[in-house]
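One structure is given here, and the rest of the page talks about it.
The complex is shown incomplete by one protein chain, all other protein chains being positioned as in the whole.
Right, subunit A next:
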């Protein structure tokens, strides 16, 4: 199968290191090269700075569901299946992520849409003077029901590259990991990090053979090339889609809630925004989209990418915000009424 060849999964059973994941994570072997086995940074997941002094240091973050062996992804290893199903998050202090083994796709709505917008999500990303902001909701839907209200749609690829995902969750998660692997290989072979433009081109070319199949990945790659000084041109934001589109731009929103988000963003995004303004604008855009779009909702994730790498804002529940706004509106209404009396 093309995908197995690409991922090299059929070799993984022979490699003994994969067979001893979670419980044997400590020690002797060098885990710095293995994906998904970095444990030292799990406690500081909420606010992960990357200390990259030299361009060769590539910190590959392990999201919660990657803290186990990648064999979790739909394939059962007959030797260690019983170990894995139970505590997925034994080391994690962050309870929000639930990851059932057969992750249902996030698209395929049951009501016919007026036009084909089958990516059931709202993700957005834009550039400004303080770097790049990426924001997304956290609802994964499947055939009209919410499969997971707390999924993670912004996946870090490496210390200076973050990708928002839209389309089929499983496809996006898999291809992000493949991209991370290829970027790491590039870095080892060539001694420097591949630029965001290069990463976008790589992903587009990797997805091209699957064009016309059911694979559905629509990602925006947000990254920072170079070091502290802004020497490179400002192409830090790329939109890559599995139908082959690859666009460089300063503002993108992807998903079924994207038209709502676009309207809010187009009115507010300027180059001179401060970081706080940009973050609140991103949250506002996602909030408005989740208000109107049935397939977006629950919480919002915001990532901020600068020359130091990406930082993640704590996940925020939008329901409370909605309640506060309602209370605020009622207060305003009462004030108005009291003025007239």
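Throughout what follows, a contact is a pair of C-beta atoms (placed from the backbone, for glycine too) under 8 Å apart; a residue touches a chain by one contact, two chains touch by 3 or more; residues count from 1.
Rule of thumb we're sticking to: contacts and distances are computed from a predicted model.
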Inset, instruction - Among "Serine/threonine-protein phosphatase 2A 55 kDa regulatory subunit B", "Proteasome subunit beta", "Eukaryotic translation initiation factor 5A" or "Kynurenine/alpha-aminoadipate aminotransferase, mitochondrial", find the name that the UniProt record gives to the complex chain excluded from display. - result: "Proteasome subunit beta"
Inset, instruction - Spell out, residue by residue, where the missing chain touches subunit A. - result: 115-117, 126-129, 204, 208, 211-212, 230, 234, 239, 241, 243-252, 258-259, 262, 266, 269-271
